[in-house]
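Just one protein chain is left out here, and the rest sit where they should.
On to subunit A.
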Amino acid sequence: MQLTLEFGGGLELLCDSVKIHNVNVEPQAEGKKLTMKHLLSWVRTNLIKERPEMFMKGDTVRPGVLVLVNDCDWELSGQLETVLEEKDIVVFISTLHGG
């Protein structure tokens, strides 16, 4: 499944300073939907090169990291349970310590 992932507010530094990643992520199992939960662990394994604790805490993002799915705060779409679809755009922005 094609997705566009964007990292901002300093998070891009954790993945080689690349802000926008066009990626192909498959659901955990055939016929299953791709959820944010799975995407997060995929990102952690495949994109985050250093200091993963700056991005995640437990199985979700670190408090203070804002997640937008298609321009919409993931709080409105079910957070970890949000189901992703083809061509979705997911944005991660760190709001910690912004000046």
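Observations, loosely collected:
Here is the rule we go by: a contact is a pair of C-beta atoms (placed from the backbone, for glycine too) under 8 Å apart; a residue touches a chain by one contact, two chains touch by 3 or more; residues count from 1.
Simple rule for what comes next: contacts and distances are computed from a predicted model.
Choosing from "Cytoplasmic tRNA 2-thiolation protein 1", "Centromere protein I", "Trafficking protein particle complex subunit" or "Signal peptidase complex catalytic subunit SEC11", the protein name stored in UniProt for the chain missing from the display reads "Cytoplasmic tRNA 2-thiolation protein 1".
As for the chain not pictured, it touches subunit A at residues 8-13, 31, 33, 54, 62-64, 66, 68-73, 75-78, 81-83, 85, 91, 93-99.
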